[in-house]
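Apart from one protein chain that is not included, each protein chain of the complex appears where it belongs.
Chain naming follows the written order as A and B, and within any one chain the residues start at number 1.
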Amino acid sequence: MEMNQLTIHELQKKIREGETTSLEITEALFKRIEAVEGKVNSYITLTKESALKEAEIADKEIEKGNIGELTGIPIAIKDLMCTKGVRTTCGSRILETFIPPYDSTVVKKLRGDGAVFPGKTNMDEFAMGSSTETSYFGITRNPWDLERIPGGSSGGSAAAVAADECIASLGSDTGGSIRQPAALCGIVGMKPTYGRVSRFGLIAFASSLDQIGPFTKDVEDCAIMMNAISGYDPNDSTSVPAEVPDYREFLSRGIDGWTVGIPKEYFIEGIDPEVSAAVEGVIKEVEKLGGQCREISIPHTEYCVTVYYIIAPSEASSNLARYDGVRYGFRSGEGRDLLDMYKMSRSDGFGAEVKRRIMIGTYALSSGYYDAYYKKASQVRALMKGEFERAFEACDVILTPVTPTPAFKVGEKLDDPLQMYLSDIFTLSANLAGIPGISVPCGFTESGLPIGVQFLAGPFDEGKLLQIAYAYEKNSKIEKRRPVL
Amino acid sequence: MEYEPVIGLEIHAQLLTDSKIFCGCSTKFGAAPNSNTCPVCLGMPGVLPVMNKSVVEFTMKMALATNCRINPVNRFARKNYFYPDLPKGYQISQYAYPLAEAGYVDVEVNGDKKRIGITRIHMEEDAGKLVHDERSPSSYVDLNRACVPLIEIVSEPDMRTAEEAAAYLRRLHEILVYLEICDGNMEEGSFRCDANVSLRPIGQAEFGTRAELKNMNSFRNVQRALEYEISRQQYVLESGGAVLQETRLWDDSEGVTHSMRGKEEAHDYRYFPDPDLVPIVISEEWIGEIAKTIPELPLEKRERFVREYDIPPYDAGVLTATRALADYYEETVKCSGMPKGASNWVMGDVLGHLKEDKLDITSSPVKPKDLGAMITLIEDDTISGTIAKEVFGEMWKTGNPPGKIIEEKGLTQISDSGALESTIDDVLKANPDQVGQYKSGKEKLFGYLVGQTMKATQGKANPKLVNEILKKKLSAL
Partner (left out) sequence: MKITKHEVEYVAHLARLQFDEEEKEKFTSQLNDILVYMDILNKVDTSGIEPTTHAIDLTNAFRDDIVKESVGTEVTLTNAPDKFGDCFRVPKVIE
């Protein structure tokens, strides 16, 4: 096994025992990146030089005995979390040259823990997409099948972990952008409760839905990453001033006596039979582990795509107004007057999907339509949130598929926005309700594509998600495979 | 037809916090361009606003001082529009849930009291500043002011004359300054006013079409602009035309308002609740705590001064123009026990010298304690009024107490009748003609003889005593 193929906890053990160094891990990682990046395109920006320096510093700390859980571990960052002095593009031409003068809170935390930063990962432009095809910096491919998409919008972060181009990574999830690519790339991905992880420095797509979370190779690593990034941040008014437990403590507790809700609205027609068979397998496994699976109902599920595709673009249309060519970012040189400058910079700087969503959002907020769209959607959101609250009074967790199908082909849905939006159907509601969700590998299709299962829990119950995910991971007989590249 | 103007004002006041509303940058005026800035107020990708608590409390003070209802739940909304001085492409403001609503202030115009309603008071962030270059096709953006806290105070359309509007504006200005939540500087833009004006036939209930006036940066200009606009609309209506709903800019040099027609576009601000900021919940306890910090307001103070110190309403008005001046006056009264004397000296010499030296009352070299002492010295005849003028001048120059100056300069009043009698004898001897004319009935010359005596004593003679002795001696002749 190469060092870059191991998990955080495996590497930590080796580091502690003096079997390897951060420099060795980081060098192995860049060897891998150089070998496969041409095929996968996980990264927008690689920072090899500074990463090697960070690794050397980490090794010195390790020598002194200052070993934290992430000391010396290379972690890739989705290119919408600001990194001081390292360009942060959000996958967009409009930010092609933007170099933030500050670190996002999560990056600051990881830096404080001694992590190494190999680079910034590819993503759908402004996180708007489910396939990582809308990036200005080229598409990212699924390491399991290069003809297919890795999911999105955090496709680069997911592919980088699956292809062993980093040990773990951070992504952001606005409607499934962590959980969906995690499922399609066969790794673990968690979207924490809204407010659990600071959004300061996360370039906003839809502020009331965005949340940063980890991609890892296994559930234990997910707990380690959650320990590192969670917590209140006075720079984010929506971050919650609540104590954060040690998530590792939940791992081996088991789920004996738990009630696991199976919402009937998530097992719809059109769901791929191989996906549904894999998820059925998880239900059986959960029962073997002492969990009681019970059908429940979240009646407003059928509206979540609509609600989401009103609220998210509305917020986005406002969040993306700052890209005007005045203070930073792309400006069209041909603009004659101010209005021209605005329109040309924005029209040339943004890609088609971003413009489409700005248009939907601007329309939904505009005079005469606000009540019918934005307000109505926010009311239905309230109803959905209430349904989840009631569900978690009766269930410990909810179990659903992550995606209706395995990874689809590159280009398949790019020209049909509505079909693309419908592929997020199982992940959107967690963002609308603000609750945490985790995607865990649960098998492969016959053609070798990964399938994931999703667990959802009540607000701040990430511990429960790790608990059931870990129990499932340990006891399921899912075959360990690696993508061949 | 007789028309009646209907005027409403929208006032923006910059709050006197140390830091900006959503970030820790300084709010100081006059810094180098783009130096009071950080990623948050620059609207950089990824940043988030965090509310300055003092902004809420300052706004609560204004709400309480203007008899508003403070809403228990407040929210921020985004007002979306593009402009180079607006870094985020939206202004964080309050829309459906402002901090305060339904208040009023009382104003006085030509001796009549009038109540002007306040529709709402809300908090928002300021935009930056645009500088235009006459010689090049460019404008320049300075974002020091971006994110500086403002409150917007919207009045009811309750004013009927330009004078009333000016009185209302002055009242709000003086309350803001009294509360020490705004410096009130109109030139630097910390107190700005827009006006909505329309005309309607007298007796008609519906409002006419209104014009919005902007760019009036002094009290005088607000009144002039309104007067101009009222007569312009009257002319338009009387000549059979229609007033257009539009924004008009006041042109100070020409004394007219100009239409912005064509350059303005229909606004569609797409307000929606700002997801980055959480609601502000204001409890009764919190309101109570803030209420305790509200000082006596100018109108109440004015009425109390008239009542307590028995001074004319005009004097009370001058003396309460600022809280510091009123405090100065009251302190002087306390140290002298002479309300009338204190008001004469403060309104006369103190304000005169301040104006001359372009000083603020708080930096007056003469402290109330010393002014009070000086007034006491006049009252007990230690010095005369004339000498007092000289003493005050010295006090202003040196900052020394009056006792010290009087002693050093030997300015004590001569109240020794023996010494005065011989001086007066000399005066009478030296002016035989005038004495003769006085005796033959030209009584006006008495004053002349008093003057000569004062001159002979370098003004140090006690005038009352001079009068007495002179009268006695003249009648004995």
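Everything that follows uses one rule, which is that a residue touches a chain if its C-beta (ideal position, glycine included) is under 8 Å from a C-beta of that chain, and two chains touch if they have at least 3 such contacts.
All values reported here derive from a predicted model rather than from experimental measurement.
**Student:** Touch as defined at the start, partner being the missing chain; which of B:17, B:223 or B:257 qualifies?
**Tutor:** Checking each option in B:17, B:223 or B:257, the one touching the absent chain turns out to be B:17.
**Student:** Give the residue, chosen from B:157, B:275 or B:401, that touches the chain omitted from the document.
**Tutor:** Checking the options B:157, B:275 or B:401, the one contacting the hidden chain is B:275.
**Student:** Which residue among A:214, A:434, A:450 or A:463 touches the omitted chain?
**Tutor:** Here the residue in touch with the unshown chain is A:434.
**Student:** Considering the entire assembly, which residues of chain A contact the chain that has been omitted?
**Tutor:** Answer for chain A: residues 97-99, 101, 193-195, 208-209, 234, 237-238, 240, 300, 302-303, 305-307, 309-310, 317, 321, 324-331, 335-344, 346-347, 350, 355-356, 358-360, 362-363, 366, 373, 375-383, 385, 417-418, 421, 431-435, 459 touch the chain left out.
**Student:** By the contact criterion defined above, which parts of chain B meet the unshown chain? Give residue numbers in ascending order.
**Tutor:** Residue positions of chain B that touch the missing chain: 17-19, 23-26, 32-39, 42, 50-56, 75, 82-84, 130-133, 136-143, 263, 268, 270, 273, 275, 277-281.
Here, only the chains that are shown with their structure count from here on.
**Student:** So how far apart, in whole Å, are chain A and chain B when each is placed at the average of its C-alpha atoms?
**Tutor:** 57
**Student:** Provide the residue numbers of chain B that touch chain A in the complex, in ascending order.
**Tutor:** 39, 42-51, 78, 80, 82, 84, 87-90, 139, 141, 143, 268, 270-272, 275-278
**Student:** Write out the stretch or stretches of chain A touching chain B in their complex.
**Tutor:** The contact residues of chain A facing chain B are 80-82, 88, 90, 95, 98, 100-102, 104, 199-204, 206-208, 234-238, 314-315, 317-318, 320-324, 326-328, 338, 342, 362, 365-367, 370, 374.
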